[in-house]
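What follows is chain A.
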Amino acid sequence: MKIQKQLKDQIVEICNSFNNDPCNLINVLHQVQGKIGYLPVEVQQVIAECLHIPASKVYGVVTFYAFFTMTPKGKYAVSVCLGTACYVRGAEKVLEEFERQLGIKSGETDATGTFSLNTLRCVGACGLAPVAMVGDKVYGRLTPADVKAIVEEYRAMEK
Partner candidate 1 sequence: MEKIKSLADLKKRREELQSNMQLREMGDNVDNMIQVKVAMATCGIASGAKQVMETIINECNTRKLPVVVTQTGCMGYCYAEPTVEVKKPGQEPVVFGYINPAKATELVEKYLVGNELLDGIIPVNYEKIDK
Partner candidate 2 sequence: MANYKYHILICGGTGCHASQSAKIKENFEQLLKEKNLENDVQVIATGCFGFCEKGPIVKMLPDNTFYTQVKPEDCREIIDEHIIKGRKVERLLYLDPKTQEHKSDSKHMGFYKKQMRIALRNCGFINPENIDEYIARDGYKALASVLEQNDPEATIEDIKKSGLRGRGGAGFPTGVKWGLCRPNKADQKYMICNADEGDPGAFMDRSILEGDPHSIIEAMAIGGFCIGATKGLIYIRAEYPLAIHRLQVAIGQAREYGLLGKNIFGTDFDFDIELRYGAGAFVCGEETALIHSMEGQRGEPTFKPPFPAVEGFMKKPSNVNNVETLANIPVIINKGWEWFSSIGTEKSKGTKVFALAGQINNVGLIEVPMGITLREIIYEIGGGIKGGKQFKAVQTGGPSGGCLTEKFLDTPIDYENLVAAGSMMGSGGMIVMDETSCMVSVAKFYLDFTVEESCGKCSPCRIGNKRMCEILDKITKGQGTMEDLDTLRNLAKVIKDSALCGLGQTSPNPVLSTIDNFWDEYVAHVVDKKCPAGQCKALKKYVIDPDKCKGCTACARKCPVGAIHGTVKNPHEIDQAACIKCGTCIDTCKFNAISIQ
């Protein structure tokens, strides 16, 4: 297993800021993922070493929580809310349309790393249901017909 020194130093620094206390594993994982976008194997191994816990435990925690991911997200992370309010207002169809427009299934990232698609449970904008997010931007009161335009908006930015 190999890791770039600079990255390792960053992780070590984050762990240090939490006193290398294993109790803070989840807070550490949040910060590290916030910094590099995902939690690859070697990163988890370094965290395990810093916090003096087995790597299996780190892996067990990373795979337990939906928030943590071991694969990098796309440049534009599309999240479709599947909370109940959105569900009863047709979020599933919106999700299907995103899948069709992006050519990937929920949980996947496209080959170029441009888009990734995910579902989430309630962003709390139930008044706007159904809701999807691209990065931090919220799109509300969506119908499947709106999806294409949203995707095109980002595709255009890429060109």
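Basis for inclusion: all candidates are chains of the complex that A comes from, given by their letters.
Simple rule for what comes next: contacts are C-beta pairs under 8 Å (C-beta built on N, C-alpha and C of every residue); 3 or more make two chains touch, one makes a residue touch a chain; residues count from 1.
None of the values given here were measured: they were computed from a predicted structure.
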item: Candidate touching chain A in this complex, from 1 or 2; value: 2
item: Of chain A, residues touching candidate 2 in the complex; value: 21-27, 29-30, 51, 57, 60-61, 64-68, 82-85, 87-89, 93, 96-97, 100, 120-129, 131, 138, 140, 144-145
